[in-house]
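In this view, the complex is presented without one of its protein chains, the others remaining in place.
All chains are identified by letter, namely A, B and C, in their written order; residue positions are counted from 1 within each chain.
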Amino acid sequence: MFSELLNNLINNTLDKGLDYFSAELWLSGTIVVMLLMRLFSIDRLVPTFIVGLIGAAAAGWCSFGQFADLIAANDPVSVSFFGGMLRQDLFSVFFRIFLSLFLILTIALTVLTGIPDNEDAPDFYTLLFGATIGMMLMASANNLLMLFLGVEMASVPSYVMVGFLKGRKASSEASLKYVVYGAGAAGVMLYGISLVAGILGTGDMTLLADRIRVVAEGGTAGLGDPEVRTVALGVMLVMVGLAFKLSLVPFHFWCPDAFEGASAEVAGFLSVASKAGAFALLVRFCVGLSGVPETANLMTAFGVGLGVIAIITTTYGNLAAYTQNNLKRLLAYSTIAHAGYMLMAVAAMLVMLNSDQAAGLGKAINYSIGGLLYYLAVYMFMNLGAFAVIALVRNYTFNEDIDSFKGLISQSPALCITMLVCVFSLIGIPPFGGFFAKLMIFASVYQAAQIHWAMYVVLAAGAVNTIFSLFYYVRILKAMFLEERPANVKSVPLPAMEGYYVVVLAVMVALLGFLPQLVNGLSSIANEAGNAVLLVIGG
Amino acid sequence: MNPDVLLSAIIFLPALGALLLAFMDSRAVSQIRAVALGFTVATFVLTLLLWGQFKYGEAGMQMLVVKEWIPTWNVFYRLGVDGISLPLVILTSLVTMLAAVASWSINKQHKGYFILFLLLETGMLGVFLSLDFFLFFVFWEVMLLPMYFLIGVWGGPRREYAAIKFFLYTLIGGVLMLIAMLMFYFNSGGTTDSFNLIELAKAAAGTSETLTSTLSPNLQITAFVLLFIGFAIKLPAFPFHTWLPDAHVEAPTPISMILAGVLLKLGGYGIIRVAFPLCPYGAYYAAYALVGIGVFSIIYGAFAALAQTDFKRLVAYSSVSHMGYVLIGLGVWKIGEATGKTVNPDMWLMGINGAMFQMIAHGVSSAGMFFMVGVIYDRVHHRDLNQFGGLMGRMPLYSGLAAGLFFAGLGLPGLCGFIGEIFVVLSAWNYSPTLAIVAASGVILTAGYILWAMQRVYMGSEYKGPHSEDITPINGRELTVASVLLAFAIILGVFPGILFDMMQSSTGALVDSMQLGYEKAAATLNELQAMR
Amino acid sequence: MQPDLSSYLFIGAVLFVCGVICMATKRNAIGVLMGVELVLNGANVNFVAFSKYTALGLDGQVFSLFVIVLAAAEAAVALAIVLNFYNNHLTVDVDRGNKLKG
Partner (left out) sequence: MVGETLKFWLMIAWLLPLAGFVVEIFFGFYSKNPRHSKAAAWCAVGCIGIGFLCSANALRIWGNANDWCVLEVAEHSNAHADPAHSEETHDADKALADHDHSDADSAKGQTAYSGVIYTLGVFGSLEVTLDYYIDSLTLVMFTMVTLIATCIHLFAIGYMSDELTDEYVDHSAHTADGGHVHRPGRFYRFFAFMSLFCFAMLGLVLAGNIFQVFIFWELVGICSFLLIGFYTERKTASDAANKAFIMNRVGDFGFLIGLMVLWTFFGTFRFGDTVVDDQVVDQGLFSMVHRDNTGNLTREEFTGDVLITDTHGHVLTNEDGSNRQIPYYLMVVVGLGIFAGCVGKSAQFPLQTWLPDAMEGPTPVSALVHSATMVAAGVYLAGRFFPMFVQEVLLTIAYTGCITLFLAATIAMVATDIKKVLAYSTISQLGYMMLGIGVFGWAAGLFHLITHAFFKSLMFLCSGSVIYGCHHEQEMPKMGGLLWKMPITAFTMLVGVCAISGFWVPFGLEFSGYHSKDAIVASALAFNYANPAHFLLFLIPLLTAGITAFYMFRMWFYTFVGKPRDQHVHEHAHESPWVMTVPLVILAVFAWFCAYGGESGRLYLMLTGDEPAHVAAGVTAATAGGIVLPGHDAIHAVHGQAGTWALIAALSGALIAYVLYGTSVVNVEEMKRQLAGVHGFLANKWHFDELYDALFMKPAHKVAAFCAWFDGAVFDRILHSAAKATVIVSKWDRVFDENVVDGFVNLIASATQSVGTSLKVVQTGRLRQYVMFIVLGVVALFAVMFTTFPG
């Protein structure tokens, strides 16, 4: 039996598994290299970030190769490898590319802002890469075990990175809160996993829905049945764990504190990357639970529930952000709000996926996931841009309060224009990417509303929140453009490189709004990926 | 000139200018002004070319430009011009050009100002020329950005409040419009969902080959209300108007000119180009509300204007009052209960034409009035009506021109204000005698507040306010702007045919398609009745 | 009498609840971490029990092995962080960390 397992492992590992896993392998290799450099203090000679960039680029290149293959073979495939632990399809590849690209951008930012210093660089990048690998695992997880491993692997390094500013009270406090909260959430999630896997007798996410049907013994799965009830509880506990990663209300408390305590670079990284991974995981999990008539009611209910959570989250985030003065904290709340927007897409997907006319809605469902992915892609640029501006300004003013941004336009227009573009995109005003992303989400919610009225409420909430968000975003613009630069604030002379960096981000945000090839290509790829993740339902 | 080049050129030439300005030395003020002015003039010339190529008597869209933009979402870069948009395009380029001349009075951060100024023009022209709902919306929101900063940075003391208020109102409108947009998109009922305004309009009327609108009459009403609020905010109609006085009062003079001259027209244009053709039944359903709101806005705005002591605020409220006529003209659509046909379609046609004319006329006259307020404000730096007087003696030429423009606003025959108002009012009795009478009573109030204001500012024995020594005669630049506007006011007032010939075929087509659309919706309703 | 699945699950549940309560009530950071351990082990008990009584089979035990390993790793990191906290605050009382709020 063991040997059989071994053979099985070796077979599909050797012929394709390693290939699929190459990106993660590259990152792991880089980690090893960096540790060795530290060991033999080569990092005195060669700056660590160069190695990091090379590794990240290599990972990106590999995943791009996989991407090219998948596109070339123009019938979408979805295969599991490593004994069904991971799944290889356009969806996971999309996230690999996304994450490696984001990794590169983050490294570049850290290089520009000089955090960490050369001493800590190897450790920092090691943690960064580790977290990234964890997120990639989350994106391609096919088994509840990998789900847990992925989450943990992404979280544990993040705990440390948040506390990386040694000797800072706030930093250490933030990391403590983060770790305790995270550990607690992980525990809860694990308990949920144990219930689900135990009752259904499998860890394979693609089988969950089917097993629920079996458990329900023919009848539609309702909570009357104790086992189904337990499964539902388990599923919910798992979602609590994910909700923690996504910082959905009421599991968001760590987010503002952690972001405020952490350095802006780390905050930017966490706000985008870990969310991306968590969303990937959520989608896979939900898809796994869907697609069987017996579970339809239950899952629709879950979808509506997610919608409600989304409403609460968005509203909470937008309202709470209004009174913040620390920009990192403000953006933390905005992150919460945006998680809410993106969750709307997932809710819409769940509702449509489990409606009786799901077959006819195939395209719409793809688009809902596609919208989510597009949103993430744009969000990567605009949020990183915002955090980058904060980090750069902080480097000169040693201050992250909104006051230190007053009248900045008079000193460094590049930063202000970038912030302007990012903020308008975050609000969702054309012609910037944020608008298009938001439009796609609203569109899918609207279509879901054709099936369940509650989604109309979600749509309305989204619209209203767009207006709420205006207030605090405009506070930033007002400070930067309309107010005078106070005398006591230090000036911000902007070196060229940093200027180019942020402007590139801004340009990307803008282009994602109206450059036909880009918008069109990305959205269609996103839709393809959305299609791919749904393949498991058929098979 | 090749049409698709021409239209795109008209839209993006100002943006090009903005780009050019971005690379200029911000200290070279005079060059910056010159370049900006040059680009606005060039744009104006292009719009005149457009007029030259425009074929009269063609109801449909002309010089269509169709380029794929986002195939995944079936979004197209779709431009075109017809009798409804052409006059507004010309008005836009004209007013912007004059506003650029008026922008000499801007005294800080010229570079940024003119960049935003040109971007704004691009946005406005884009809205008027785009035929794809998505594109329309994009341009619509694009105007928001520059306007926010133009008011917020170069405005008066309470500029930040005014700017955020403008931003907020417009964004609310935009969001509502967005939802409506999605409703149309997913109910376009073609092989692929579509944002194509023309096809959607045809679908609503049931004459489209590609689309069969699946929007139920009730949903039509919802969509119309969403759109209408969105546009009424821009128009502005009571009770969505309060951003206007603040924005006007705080904005610098040229921006006030553009606000009153062009931005308000976007609301009317949106209603006539989007809201009406896309949901005819909703339009008919809400017609009485439209006319009612219009009438109320007229009276309300006039009263409010009477109470003002701030010269600019007074003019701002006069805009509220004048744009009320637009709503009336558009709304006077009466369907015979028995026949299900439009009663006196020609009357409604007249109303629509009147409304369109009123938009153009108001664009000219109110821009002129704001400019005149700005001229005196630049000299004495206050706008308190009770502290003027005697300007007729101090600045005779200025006062003369101002009198002309204010009479145009007052609706004096022979000047542009008259035709629009009178035609709208004449067409109103057919719809509702009561509302028509109330609307007509507006003529008294209008005369009241305008004459009273003129008496307090221009007449009287002497100037009562501060900075009396700074009152210098109007200079050449100001004279040019004012006299051009006055000239247009007179030409439009004496030969309104110029505009009506442009519009009538398009508006006529609109009336017919609306009738068809109503019949289609009515038929669906009957089926529903039958099923119950 | 013969213990059956439900009794194991009961134990697991008890451990879980204890752990959660411990996390939520302890002021001492170490205590909180122990609460975490309790929760994880509650889950472990479930896994093992399920592996014996249901179709989950061997997977359950594999699950629990991984969990133990991860728990160790997490504990290490957590303790390091607590140490860091101690360096800055000279206490491990989690309530003292209340600078970040609002």
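The rule is short, and it goes like this: a contact is a pair of C-beta atoms (placed from the backbone, for glycine too) under 8 Å apart; a residue touches a chain by one contact, two chains touch by 3 or more.
This structure is a prediction, so every number in the text was calculated from the model and none was measured.
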Request  = Can you pull out the displayed chains that the omitted chain is in contact with?
outcome  = A, B, C
Ask   = Which of A:25, A:57, A:214 or A:236 sits in contact with the chain that's absent?
value = A:236
Message = Please identify which residue in A:131, A:145, A:180 or A:327 touches the non-displayed chain.
response = A:180
Ask   = Which residue, A:321, A:337, A:492 or A:522, contacts the hidden chain when the whole complex is considered?
value = A:321
Remark   = Out of B:2, B:214, B:386 or B:455, only one touches the absent chain, namely B:455
Note = Of B:242, B:386 or B:526, the residue that touches the missing chain is B:242
Inquiry  = Touching residues of subunit B against the unshown chain: what are they?
reply    = 165, 168-169, 239, 241-243, 245, 300, 303-308, 339, 344-347, 349-350, 353, 390, 392-393, 396-397, 407, 412-414, 418-419, 422-423, 425-426, 428-430, 433, 436-437, 440-441, 443-445, 447-448, 451-452, 455, 458-462, 464, 496-497, 500, 504, 508
Request  = Just the residue numbers, please: which parts of subunit A touch the chain that's not shown?
outcome  = 176-177, 180-181, 184-185, 188, 220, 222-224, 229, 232-233, 236-237, 240, 244, 250-251, 253-254, 256-257, 297-298, 301, 305, 316, 318-323, 467-468, 471
Request  = Write the list of subunit C residues that the hidden chain touches.
outcome  = 20, 23-27, 32, 94-95, 97-102
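In this text, only the chains that are shown with their structure count from here on.
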Query = Farthest from subunit A in C-alpha centre terms, which chain would that be?
reply = B
Remark   = Comparing A-B with A-C, the one with more C-beta contacts is A-C
Request  = Could you give the separation in Å between the centres of subunit B and subunit C, each centre being the mean of its C-alpha atoms?
outcome  = 66
Query = Between subunit A and subunit B, what is the gap in Å from one C-alpha centre to the other?
reply = 44
Query = Out of subunit B, which residues touch more than one other chain, so two or more?
reply = none
Message = For a test of understanding, state which residues of subunit B touch subunit A in their complex under the given definition.
response = 68-73, 137-138, 141-142, 144-145, 148-149, 152-153, 159-160, 163-164, 167-168, 171-172, 174-176, 178-179, 182-183, 185-186
Ask   = Quick one: in the complex, what on subunit A touches subunit C?
value = 145, 148-149, 152, 156, 159-160, 163, 166-170, 172-177, 179-180, 183-184, 186-188, 190-191, 193-195, 197-199, 201-203, 256-257, 260-261, 323-324, 329
Remark   = Residue set of subunit C touching subunit A in the complex reads 12, 16, 19-20, 23, 29, 32-33, 35-36, 39-40, 42-44, 46-47, 49-50, 54-57, 59-60, 62-63, 66-67, 70, 73-74, 77-78, 80-82, 84-85, 87-89, 94, 97, 99-102
